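One structure follows; several queries about it will come next.
For this view, one protein chain was removed and the others were kept in their places.
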Amino acid sequence: MNDTATSEHIAEPWTEGAEPLARIYGEPMVQLPLDLYIPPDAMAVMLDAFEGPLDLLLYLIRKANVNVLDIPMAPLTVQYLTYVEAMRTHNLELAADYLVMAAMLIEIKSRMLLPKARVDDGGEVEDPRAELVRRLIEYEQMKLAAHRLDELPQAERDFDWVEVWVEKSLLQRLPEVCAADLKDAWGSLLRQARLHTHHMVTREELSVREHMGLILRRLRDTDGFIEFVAMFDTTLGAPVLVVHFLAMLELAREQLLEITQTEAFAPIYVRLANGRVEH
Amino acid sequence: MAELNTDSRPDRARSAPNNPGELKRILEAVLLAAPQPLSLAELRKVFADEIGLDVLRVLLDELRLEWAERPVELLQLASGWRFRTRAEFLPYLARLNPEKPPKYSRAVLETLAIIAYRQPVTRGDIEDIRGVTVATQIIRVLEERGWVDIVGHRDTPGRPALLATTKKFLDDLGLRSVTELPPLEMMNQTLELADAQ
Partner (left out) sequence: MAELNTDSRPDRARSAPNNPGELKRILEAVLLAAPQPLSLAELRKVFADEIGLDVLRVLLDELRLEWAERPVELLQLASGWRFRTRAEFLPYLARLNPEKPPKYSRAVLETLAIIAYRQPVTRGDIEDIRGVTVATQIIRVLEERGWVDIVGHRDTPGRPALLATTKKFLDDLGLRSVTELPPLEMMNQTLELADAQ
């Protein structure tokens, strides 16, 4: 980096004459801050590093250590255009975005050279740089936010989710049946087979049938004789005893039970027909 | 952008810790997150092959014991080691992804209805009513469900088994007794009305 190179780049039309490049906090500035200068050879590398004109401008401003709220427009514009020019000479694909920004900078700079126009209502005049500053600040804010976001622990990059294996076949799902399903099934049986009345089952018969099952199950589990009276649980009340008794008679009629009495008034015994159960 | 996670990058290889507790913690993390069983060779790779197979086996066995009372278990399968959710918790998981419950075939339902309403019945009785042969498989489905069992044998040639419904059948259907099954005479009337139309 040397003065010659620097003066080449500042010797641009808009720095003609003795005009200071800019006034920095009231101080005239005739020379570009050295920090703003980047050798053109490094350009190609540098450009890859920028996300666009705002990023490049922010870099130039931060590098020069100037206040973003009080940008020295002239040197900044010079430097920016130097970059854009360098892009051209290096045959880099020059994004339109960079050219749009160049036009904007030149416009701001020229507006700043004009005497301040008084506003009729006596309000403050808007600084020509205001919009650029707003955009630079917002962009810088998002740039920092992007960095913060990237610092957060991220799935796959910084941690993995836990997902313990579930062997679904271990879960045997069984069909659900409700009483209504059975009624429907019976209904369809009736339709198909045109069952006759002797196949009809009344509520009373049904409870007899339930007790038939109960008696058979009890005898099966006993595997031998049970005293007849022991088959009855008198605490269940007369209706149940009657049903139970009917069930016993029905089982005897169907020859499923063997009821024996060795002599009159001797205890009566009951067992499964054949006295044996095949499990 | 700054390298944010250089310390946690795999490239920046860290040595395996010496402390068995820490080794087990690493194994635990790796096995809990693994989408497939991990072989011993793969598990050694986790430690950049810095620990021996014998040490690894001991650590895995210890880990399996530590998880013995927990809701997921560490298993050694043909293709490697893997955590698996214990079967007892699957019903809870299943509630999250309700699939359409399977249904019994009409044959099964009709057989069950006949056993429920006409018990005790033999297979022959069922065939008489349904007018078709009852496959053994149908009875077995109901027996395996614990809804039907053999309560005796009819004293006729062949001594056919008598089938009846069980207490479990009543419990599962929310009934106290078979008398709580829908009454059939009412239904017959309904059917007759329906058929008359």
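Chains: A and B, in written order; residue numbering restarts at 1 for each.
Methods note: a contact is a pair of C-beta atoms (placed from the backbone, for glycine too) under 8 Å apart; a residue touches a chain by one contact, two chains touch by 3 or more.
The structure displayed is predicted, hence computed values, not measured ones.
Q: From the listed residues A:Glu107, A:Glu138 or A:Asp233, report the one that touches the chain absent from this view.
A: In the full complex, the listed residue that touches the missing chain is A:Glu138.
Q: Hey, which of A:Ala103, A:Ala155, A:Ala238 or A:Ala264 is the one touching the hidden chain?
A: Considering all chains, including the one not shown, the answer is A:Ala155.
Q: Across the whole complex, list the residues on subunit B that are touched by the chain not included here.
A: Considering the whole complex, subunit B reaches the absent chain at 1, 5, 8-10, 12-14, 25-26, 28-30, 32-34, 38, 42, 45-48, 70-72, 83, 85-96, 98, 101, 145-146, 172.
Q: Touching residues of subunit A against the unshown chain: what are they?
A: 22-23, 25-26, 51-55, 67, 69-70, 95-97, 101, 112-113, 124-125, 127-130, 133-135, 137-166, 170-174, 176
One rule holds for everything that comes next: only the chains that are shown with their structure count from here on.
Q: So how far apart, in whole Å, are subunit A and subunit B when each is placed at the average of its C-alpha atoms?
A: Each chain reduced to its C-alpha mean, subunit A and subunit B end up 29 Å apart.
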